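All protein chains but one are shown in place.
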Amino acid sequence: MAVIAGRPRRDALLPRRLAAITDSRLGSLGVYVVRRILWMIPIVFFVIVITFVLMHSASGSPWDKEGGRQLSQVVVDNLNKKYGLDKPIYVQFLLYVWNAVHFDFGLSYQYEGKSVTTLIAEGAPYTMTLGVLAFSLIVPVGITLGVIAALRQNTRVDYATMGFATFGASFPNFVIGSLMVVVFSVFAYKATGGNFFLPASGFGLDDHLIMPVVTLALLPTVFTARLTRASTLETIRQDYIRTAWAKGLPERLVVIRHILKNSLIPVVTTLGPTFAFLVTGSVIVETVFSVPGIGRAFVTAVTSRDYPMILGTTILFSVVIAAANLIVDILYVFIDPRVRLT
Amino acid sequence: MAIPIAAVEQSGIDWEVPEEQIGLWQDAWQRFRRNRLAVLGAGIVSFLIVVALLSPILVHFGVLIDPFRQQVEDIQVAPGVGGHPFGTDLLGRDILSRLMLGSQVSLTVGLLVQFIIFPIGLTIGLTSGYFGGRIDNLLMRFTDIWYAFPDLLFVLVVVSVWHLSGPWFIQLIPIFGAIALVNWVGLARLVRGQVLSIKEKEYVEAARSSGSAPLKLILKHLLPNSLGPIIVTLTFGIPQAIFLEAVLSFLGVGIQPPQPTWGQMVNDGYEAIYANPTSVVFPALAIGFTLLAFTFIGDGLRDALDPRMRR
Partner (left out) sequence: MHLGVSIRALTLATAGVFAVAACGGGATQTQNLAPADKQVFNVNDGTEPNSYDPTQQTYTYEAGVGREVFESLLKPNAAGTDVQPAAASKYDVSSDGLTYTFHLRTNAKWSDGKPVTASDWVYGYQHFLNPALAAGYVDPFFDTTIKGADTYGSVDVGNAGAIDSFTQGLGLSASDANTFVIKLQHPAAFFKWVVTLWVAVPIRKDVVDSAAGGSFPSTDTTKPEAWAQKASTVIGNGPFMISEIQSKDHVTLVPNPNYWGGAPHFTKIIEHFISDANTAFANYQTGALDAITVPLADVQVVRDDPVLSKQAKVYPKLTTFWMTFNAAKAPFNNSDVRMAFAKSIDRDKLNKQVQHDIQQSTLSFIPKGMAGYDTSNKAQSFDAAAAKALLQKAGVTADQLNKFKLLTRNTTRNKTLNQFIVDQWNTNLGLNLQLDVIDSKTVTSRIRKAQFDIYGPDGWGADYPDQQDWYDIFFKNSCHSLNWGCVSNNGGLNGYDDLVNKADSELDQNQRNADYKKAQDMLINEAAVAFIYQDYEYNLIKPYVGGLTITAGDDQALPGNFFWHDAYITQH
């Protein structure tokens, strides 16, 4: 297909596009954003409903012990009264929703006297630090690798990059994490007599971060690289790109202004949820490196039937994911001005 | 300034929307066959399927060590010791034969989950992206709910309330369910994003203004042009599903032992990572090779189905 005169130019200058958005779109974009934020209310409500039903259908009570002497029925009854579990289930549900509307997410069953809000506030900084750092590793590395591989499709560079990417993705992250511990902590400690090694666990804004962040980032980086490569391959075959090459535009310009911008839609789409998953934590990475984050807190809450904590973490996750997807949808408009959000 | 090879190869090639569907598939098949890596990938996958089908027979005739036989005097031995080419696990069972038998469960999980995800994600993504407006909004808010769906709870409930037991393919049902339930959303949003962008392109506009039916438009333009990212997602989803099965067994809701699965073998191997690191490396490598094979096939398919690559 030939380039049609008068088509919206892919190389349209940024100011012009911004002007276009300001004229007609910024207003509607604002309305759109407000509407989407309001949409979070029914989303969170349904998430609460689903989670509530599921967790009360799961067998086992929060007071069942995992071994040793079980609590007597008397104590169990008093505990049920203490946490309102003696009330009919719909009353429990309505009470929970009522309190949640007032940002009271209840007391954890597992941690005596601690509120869910406190528990999440304690764990979130660790999880988010790791998540944001991992994300800032994933985006540049993943996209660069992907574009390079695509531009050099079926060359050694392509094979090397994608081979590495595939290799990296073939190990579950707890295996990678613990193999790294074996090599960079234990082996390095022995080899250097304790002069150089990475700490195997804990959290600190220093070398403690290296292994968890790399472990966390590895799979999404590989996925982003492959996705970028595939998407870039689609793009570089488009006529306007061929035109751009034919015009003799500098490679950097073609890559950045033409190829990358047009390949980003799928990448951005998946990076949104990836970001949400990262900042809400990975149970595996947090367990292997003993990071006191909220990723582990969710799984512990499920396995110990800590109902308020299950609901609290799920709600947090649903809000983060809805927000991330909102940002993605807004980014679509900036990446491709023809995309219309309604 | 060097022009990338890909661009050179294709410069000057014009393409049209194929009118003959049969021609498209025939062409695609030919292009696929010409791609050596894709053929290699297909070879590896065929080999794995043969292994999965043959291993019970090989065990029956004694060619292969019984994967369930516990030789407790040979616990966690290194590869090559005591006639175990890949060593033994925590109970002295042969890792090679367990890997071979384990390919049954792992391949089934990896592949079948994609077969469930693909139609759901694709339909919702295409519908949402193509029609836009209220439909898009409703469908995407629906996916937002599913993104936050507590999958772990779901499997726990299904396993404990319905109490599915029996052969491994019965036990797999809730696991499939859970993995598929939460994973179609990614594909749906991906497809929708692609469609949102592609549907505004000139050739789509042109087709639409010339009166093409929506379904035809979707199948002929929107789908083929979103294929690359879709294939990457699906091929990537295979090892992810295999790992997820492992995580679920780690949390106590996976396939019942002693049935071997690659994911469980990675879990067990992790336990012995200091004592016998190969017991975690071999199953991980098996998953890696599977991923590699499907990636080759995926890339081959993508290229083969790419309308712009037709000559």
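Read from first to last, the chains carry the letters A and B; within each, the first residue is number 1.
Convention: contacts are C-beta pairs under 8 Å (C-beta built on N, C-alpha and C of every residue); 3 or more make two chains touch, one makes a residue touch a chain.
This structure is a prediction, so every number in the text was calculated from the model and none was measured.
Trainee: Among B:32, B:86 or B:270, single out the residue that touches the unshown chain.
Mentor: Candidates B:32, B:86 or B:270; residue touching the omitted chain: B:270.
Trainee: Just one of A:182, A:210 or A:323 touches the chain that is missing; which is it?
Mentor: A:182
Trainee: Looking at A:52, A:203 or A:275, which makes contact with the chain not pictured?
Mentor: Reading the full complex, the residue touching the unseen chain is A:203.
Trainee: Please identify which residue in B:65, B:107, B:122 or B:156 touches the non-displayed chain.
Mentor: B:156
Trainee: Can you name the residues of chain A that touch the chain not displayed here?
Mentor: Within chain A, the residues that touch the unshown chain are 58-61, 64-75, 78-79, 81-82, 107, 110-114, 119, 122-123, 178, 181-182, 185-186, 189-190, 194, 197, 199-203, 287-290, 292, 296-297, 303-305.
Trainee: List every residue of chain B that touches the chain not included in the displayed model.
Mentor: 68, 70, 72-73, 75-76, 90-92, 156, 159-160, 165, 250-253, 256-258, 267-268, 270-275
Simple rule for what comes next: only the chains that are shown with their structure count from here on.
Trainee: For chain B, which residues are in contact with chain A within the complex?
Mentor: 1-7, 10-11, 14-16, 132-134, 136-137, 140-141, 143-145, 147-150, 152-154, 156-157, 160-161, 185-186, 189-190, 192-194, 196-197, 200-203, 225, 227-229, 231-233, 236, 239, 243, 246-247, 251, 263, 266, 269-270, 273-274, 277, 280, 284-285, 287-289, 291-292, 295, 299, 302, 306, 308-309
Trainee: Under the definition above, what is the set of chain A residues touching chain B in their complex?
Mentor: 1-2, 4, 7, 39, 42-43, 46-47, 50-51, 54-55, 57-60, 150-155, 162, 166-167, 169-172, 174-175, 178-179, 182, 223, 226-227, 229-231, 233-234, 236-238, 241-242, 245-246, 248-251, 265-266, 268-270, 272-273, 276, 284, 298-299, 302-303, 310, 314, 317-318, 321-322, 325, 328-329, 332, 336, 338-340, 342
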